[in-house]
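Below is one structure. I have some questions about it.
The other protein chains are all here in position, but one chain of the complex has been omitted.
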Amino acid sequence: MHNLYEVRIAWGDCDPAGIVFYPNYFAWFNAATDTLFARAGLSLEEAMARHGILGWPMVDAHASFRMSSRFGEILRIESHLHAFRHSSFEVHHRACKADGTLAVEARDIRVWAAGEAGRLRGQRVPDEVRELFVRGRDEGSKQA
Amino acid sequence: MHNLYEVRIAWGDCDPAGIVFYPNYFAWFNAATDTLFARAGLSLEEAMARHGILGWPMVDAHASFRMSSRFGEILRIESHLHAFRHSSFEVHHRACKADGTLAVEARDIRVWAAGEAGRLRGQRVPDEVRELFVRGRDEGSKQA
Amino acid sequence: MHNLYEVRIAWGDCDPAGIVFYPNYFAWFNAATDTLFARAGLSLEEAMARHGILGWPMVDAHASFRMSSRFGEILRIESHLHAFRHSSFEVHHRACKADGTLAVEARDIRVWAAGEAGRLRGQRVPDEVRELFVRGRDEGSKQA
Partner (left out) sequence: MHNLYEVRIAWGDCDPAGIVFYPNYFAWFNAATDTLFARAGLSLEEAMARHGILGWPMVDAHASFRMSSRFGEILRIESHLHAFRHSSFEVHHRACKADGTLAVEARDIRVWAAGEAGRLRGQRVPDEVRELFVRGRDEGSKQA
């Protein structure tokens, strides 16, 4: 299952060189991840209410910036769940321009975290969460 | 030469789980990098005026988040220039809590870029820029 | 002419109290203003290229926050050009929840600014810009 999350780059997303200030890409990848889960059938809020987690905080982020993007451009971020591990999962993102050119490629590792703010602890990702993405994979790609 | 950049975590830097929303770390690492160069003797503005670059945009970013941080905490970001390549350079950052615990570790690759917005092109990093950090290294660590 | 700009509130838009960190509303009103002009027939980039301005920076902003909003909610921001003055213009915004409840109401005064960064100076708003909104007004409301 892939999720498509579309961003129209705003004036305030760009820096004095006229290109996207790169921390903004991470904010978009975060929103894309939340949307990916929601589309699979489990929004972050449902996950918090149902599984008692506090969120799925980032533990390891990598991004490779291939082309800069400017105010007014549209980016399509394609995300998919690459793998589940014991208490974490890995999401991959590809942000492409309107003509399909790859602009940014990223890989996130996030932890399925319970506890309280400042004392988060990883927990085993429940089977029913893993299964959402197995089922999803059969359904093929969906449009945002 | 190491640069120390201090951040007091603000309410608006944190998310509903009460911890720093991770894209903010990248914004701080960006400011820490600019400060590192300024301290070495070449602010970004001077580099733009003197060497005709448009900035030093990120091409590859990696961060490993070891401990979450909360509103009111102080982070000390220690940065140093790890290496220069032909038209890029690598900066390493360590963000530590007040008690010295490592919170986030990151590695940035940035390009020495000229051109115009949206059509940036790497240029060879001038020798006099490389030398700033050789000289700097001899002077030892400086406090922010 | 009204413009509708829709925002899906992301996790990173919210603070530790679980509600939108209010400076984000201003970023959305800014994007809504740019979209309003683009829909009227003059994107900010076109205005910069054609009329030699550097932007339409804010000179006076007022916002009244009626209800807080949370992660996952959708806000519809309705914006219209209230008035042109000599070298400035006033835009009004109403951000409403999915059920139509008013969440935030705002009023912006922006200047039609030329010059260079740091030395911006207001210029008379050209007639052809004023006319875009007269024409637009006849066309009635459009959906985002």
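As written, the chain order gives the labels A, B and C, with residue 1 at the start of each chain.
In this section, contacts are C-beta pairs under 8 Å (C-beta built on N, C-alpha and C of every residue); 3 or more make two chains touch, one makes a residue touch a chain.
Because the structure is a prediction, the values reported are computed rather than measured.
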item	value
Chains shown that the absent chain touches, full complex	A, B, C
Residue ranges of chain C at the interface with the undisplayed chain	15-19, 21-24, 26-27, 30, 54-55, 57-65, 68-70, 116-118, 120
Residues belonging to chain B that touch the chain removed from view	8, 10-12, 16, 27, 30-31, 34, 43-45, 55, 71-72, 117
Residues from chain A at the interface with the omitted partner, ascending	11-12, 14-18, 21, 23, 71
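Here, only the chains that are shown with their structure count from here on.
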item	value
Separation of mean Cα positions, chain C and chain B [Å, integer]	33
Per-residue overlap in chain A, given as positions that touch at least 2 other chains	16, 27, 30, 55, 117
